[in-house]
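One protein chain is absent from this view; the other protein chains keep their places.
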Amino acid sequence: MPAPLLILLILSGLLLLALLIRRTYGRARLYRTIFGTDTPAGKAFDVALLIAIVVSVLAVVIETDPVLRVNWDGPFNVLEWGFTLVFTLEYMLRLLCVGSPQRYARSFFGVVDLLSIVPSFLGLLVGGSHVFLVVRMLRVMRVFRVLKLGEYLQESNLLRDAIVAGRRKITVFLLAMITLVTVIGSLMYVIEGPERGFRSIPVGIYWAIVTITTVGYGDVTPETTLGRFMASVVMLLGYSIIAVPTGIISSEIGQASARQREEAGKAEVVCRACLRVGHDRDARHCKFCGAGL
Amino acid sequence: MPAPLLILLILSGLLLLALLIRRTYGRARLYRTIFGTDTPAGKAFDVALLIAIVVSVLAVVIETDPVLRVNWDGPFNVLEWGFTLVFTLEYMLRLLCVGSPQRYARSFFGVVDLLSIVPSFLGLLVGGSHVFLVVRMLRVMRVFRVLKLGEYLQESNLLRDAIVAGRRKITVFLLAMITLVTVIGSLMYVIEGPERGFRSIPVGIYWAIVTITTVGYGDVTPETTLGRFMASVVMLLGYSIIAVPTGIISSEIGQASARQREEAGKAEVVCRACLRVGHDRDARHCKFCGAGL
Amino acid sequence: MPAPLLILLILSGLLLLALLIRRTYGRARLYRTIFGTDTPAGKAFDVALLIAIVVSVLAVVIETDPVLRVNWDGPFNVLEWGFTLVFTLEYMLRLLCVGSPQRYARSFFGVVDLLSIVPSFLGLLVGGSHVFLVVRMLRVMRVFRVLKLGEYLQESNLLRDAIVAGRRKITVFLLAMITLVTVIGSLMYVIEGPERGFRSIPVGIYWAIVTITTVGYGDVTPETTLGRFMASVVMLLGYSIIAVPTGIISSEIGQASARQREEAGKAEVVCRACLRVGHDRDARHCKFCGAGL
Partner (left out) sequence: MPAPLLILLILSGLLLLALLIRRTYGRARLYRTIFGTDTPAGKAFDVALLIAIVVSVLAVVIETDPVLRVNWDGPFNVLEWGFTLVFTLEYMLRLLCVGSPQRYARSFFGVVDLLSIVPSFLGLLVGGSHVFLVVRMLRVMRVFRVLKLGEYLQESNLLRDAIVAGRRKITVFLLAMITLVTVIGSLMYVIEGPERGFRSIPVGIYWAIVTITTVGYGDVTPETTLGRFMASVVMLLGYSIIAVPTGIISSEIGQASARQREEAGKAEVVCRACLRVGHDRDARHCKFCGAGL
């Protein structure tokens, strides 16, 4: 049977199944289970999804390992196809139960969901490829759905808020860094020269980034005394400016935390006698006038 | 004499000695000395224990060094057995003087105490092994008992509180990191390929972790121009997100310190009417009973 | 035609063009477009300049790459000369429309602007050289002009203020670091010796800086047991003192942010009597004239 026909058959079968599930289970209930996290079924769905993602990512990983592939190629091929069918069914169910299928399909997670199933079908049509592997690995980004789970929602929001609030400072900082490493990289290209590994200015810039971020692979290193002196200056510089993004984010996280706590505390107690606020949570009397709260 | 019999003999002898010590010294006093840190005997016991741990760990370390083992094998074998006997006696004493031996035996330190003596006896039965070495090295974790010493208690608590308070943010952050390195690692596997050291996706992920944490061994490095460009982006990314855990912990340590100081400061004002403490510095009336301060 | 004459001809032509543009466009309007960022024309000019800088830097970079140079030498030579002419014209326009040409020519950006055009002309006279390449790369520093763009101005100022406010603490810290790495580097030179890569004290100091900043190339590493022990101590030390600049900058960024927010918040309340601002939020009377707010 030719591949396109096979794919059509599979997709039609899954679509029928999805429609059947929607009828049996009810659209609203399906929506709460798949997208919500506040019902037991919704939580169970999220946990099952998490396990499915992790296992399917492991399957892709093992496929690329020359040693493991020899023994596990058969079972993991089956597993891979099983997960592709499950994720395809899930994608159809999401489309069928959501209010605006178009908006979901265009959303970040809608695209990630689609990208995690398409490569397997494409592989049937045009043959497997390394590029498909990476696209399939994008599945792992679905893990972020789990962060919507109630327990971690507040923490996720706080970190996101801190990064969003600091994004302009980070942009300015990165722009300054890129300018700096360009100048340093060009300088080292002239000092050390092509015969000592600094083959071109891009290699010099690569070295400058490796050094200033304190990664320090050691695949390109200065060998002349002047080069090592320059490198020392760059390292001490990097050591000092590593502090800048940390300072930015620290300050933003501190402020975001303070805002959160303030809002939590602001279910605020007002003294009915003197109308002043700022009382502790365990206070029974106004600390300014002594009237009962 | 067969090994099992020998072990039985040794253990019986030590148990008799332990029972003798408990009778002579008194159970309550023994407990205060072994578990407490507020008596001179208790402090002396902790210091002696600390020295014994360090020396016995050194003995294990030397045993694995091919050069040192030649000359020091004899004396350190004796030393090792001496410490095993001392620790066995100590473990028995702890079991004999504690209120609930079962709870102690199942506690974290109870298990560590047991694991630091069992391997030596097992070695007699089934022959020495590398695995036993590591289990014996777990002895070093007993050092944490010392942190209970009064001087460092407050600092230990503060650090523990800060880490506990930030554990959810750290979890969210690590989850995001793992997802990120998986995607980056797969991408680099495709860009650089097996012939340049990126043998499989796990190696790519290993490279991504080595790079994003700024460790940078240099055992796997990109060689193509595209790969080096990608690596530069990953490094600048890592440089920026290294700030996130620092920001989290800095913020938590700051808050934990502020709480400690606040509590220290609040304890000062006592209400003369209800004798309760915990008033703000600007309070004029007791927040519990309303009497003037 | 000899090179000096050619250069003279080019420069005269450009000067005429610049004078023509100033007459047509008007000096004040030219100034607002070139130096300002608040008119549509000014923004367009800045964006065009940004693109020109990036492309011309790329041209220099490609020129140093042995592979790319073969195919792209011709077009990029043309591109390079095109940008040199554009930047020369721009430099003349800046000189012609600014209030004090002398002060501009001596300012930081005036020098950078000049340095980004001189090497190409010098290259015509005395032949190309590696050193000219780096000077031409200084063009990239013109990118910092973009930071004046309204959106990033506040963030740039905040970061600059934080770094300026912490510069003395950073100086003291760097001085202490340099002293420390000198002592450590000398010590390692004696411990490891020339036969294990530590050829001289400067190499030892280079190693100490590579290690204490956690760069860790691995081109010079300790091999003796004592050397590795020393290195471990240095690393733990470096791990602890990496915190110091971070702490300094974090603290300064936090304070600079607080000042900015405070000023933003203070501007709100205006005294109806003297119309001055800058009152605290809890103020009931104007702090300047005493009238009720």
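For clarity, chains are labelled A, B and C in written order, and residue numbers in each chain start from 1.
Operating definition for what follows: a residue touches a chain if its C-beta (ideal position, glycine included) is under 8 Å from a C-beta of that chain, and two chains touch if they have at least 3 such contacts.
This one's a predicted model, so the numbers in the text were calculated from it and none came from an experiment.
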Given B:39, B:64 or B:224, the one touching the chain that is not displayed: B:64
Contacting the left-out chain in the complete assembly, out of B:3, B:19, B:47 or B:174: B:174
Residue touching the undisplayed chain, where the options are B:117, B:162 or B:187: B:162
Residue ranges of chain B at the interface with the undisplayed chain: 57, 60-61, 64-66, 130-131, 133-134, 137-138, 140-141, 143-144, 146-147, 151-152, 155-156, 158-159, 162-163, 170, 174, 177-178, 202-203, 205-206, 209-210, 213-219, 242, 245-254, 257
Contacts of chain A with the absent chain, listed as residue ranges: 214-218, 246, 250
In chain C, positions touching the absent partner: 168-169, 171-173, 175-176, 179, 182-183, 186-187, 189-190, 193-194, 199-202, 205, 211, 214-218, 221, 225, 228-229, 231-232, 235-236, 238-240, 242-244, 246-248, 250-251, 254-255, 278-280, 282-292
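One rule holds for everything that comes next: only the chains that are shown with their structure count from here on.
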Interface sides of chain A and chain B: same vs different residues, half threshold: different
Innermost chain, where centres are averages of C-alpha coordinates: A
Where chain B touches two or more other chains, by residue: 214-218, 246, 250
